[in-house]
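Entry: chain A
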Amino acid sequence: MTEESKETTVKPSAETAVNTETQPKEEQPDPKKEAAQKVLDRIRGLIVQELGDHVLEDALLMKHQPTFVVKRDHWLQTVQLLRHHDALGFDYPEAMAGTDYPANGYIEVILYVYSMNHNELIAVKTRTPRDNAELQSLSYVYQGLNWEEREIYDLVGVKFTGHPDLRRIMMPEDYEGHPLRKDFSVWKE
Partner candidate 1 sequence: MAELRTEEMLLNVGPQHPSTHGVLRVVIKLDGEIIREATPVIGYLHRGTEKLSEDLQYQQIIPYFDRLDYISAMLNNHAIVNAVEKAMDIEIPERAEYLRVIVGELNRTAAHLLFVGAYLLDLGAMSPFLYVFMTRERIIELLNEISGARLTYNYMRVGGVKYDAPPGWFAKIREFIPYFKEMYQLFDDLITGNEIFISRVKGIGSYGQEEAINYGLSGIPLRSTGFKWDLRKNKSYSVYDRFDFEIPVGTNGDNYDRYYLHLLEMEQSMRIVEQAIDSIPEGPVMGKAPKILRIPAGEYYAAVEGAKGELGVYIVSDGKDKPYRMKIRRPSFVNLQIIPSLLKDQNIADFIAILGSIDIVLGEVDA
Partner candidate 2 sequence: MMFGLLKGLGVTLRQIPKKNVTLQYPDVKPDWPDRFRGVHKFYPEKCIVCNQCARVCPTSCISLSGTRGEDKKMHIETYDINFEICILCDLCTEVCPTEAIQMTDTFELAEYSRDALFKNIEWLAENGRQHDARKGKSDDQANHDAKAADKAGEQ
């Protein structure tokens, strides 16, 4: 329901999004943005209510996309809540990706989860230091993340603790280095 109503409002929002870059946001209320803000507030409220204020680092809208930045230690706990809580029910893992930010010294892992019951798509992400990058594995929460985590381990170099089968998936097993890290070079020794 909400997804469809969002789609029909693409055109006006496209214009306002351009305007907001130069003008203050109050000028024109963007229906798509307001809807997204509502979702963001509701879910943030639920997370804070269930797990406390300290698990979230940030909750923001990334171009109409509710996004939650979770503290690294509470990664598994938060995603489990999102998956199993009745009012959330994010049961469908859409995509997962790791991004290397050498300038900031961390690797960011983002997970897009969809709720089939509530028709909501949210992004949750967390950050881990680049050296000794380590995260709790979500592969028991969503079985579909098994290979995604292996891919992130292989290409970005994040170790997922508790993963049942953490091996390289794309590169050969004796390969050294992680190609999607920004300081990776094929010309290295």
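A word on the picks: all candidates are chains of the complex that A comes from, given by their letters.
Observations, loosely collected:
Definition applied: a residue touches a chain if its C-beta (ideal position, glycine included) is under 8 Å from a C-beta of that chain, and two chains touch if they have at least 3 such contacts; residues count from 1.
The structure presented is a predicted model; accordingly, all values stated were derived computationally and were not measured.
By the touch rule above, chain A in this complex touches candidate 1 out of 1 or 2.
Contact residues of chain A toward candidate 1 in the complex are 3-4, 7, 11, 14-15, 17-18, 21, 62-63, 65, 67, 91-95, 97, 99-100, 110, 112, 116, 119, 123, 142-148, 155, 168-172, 179-180.
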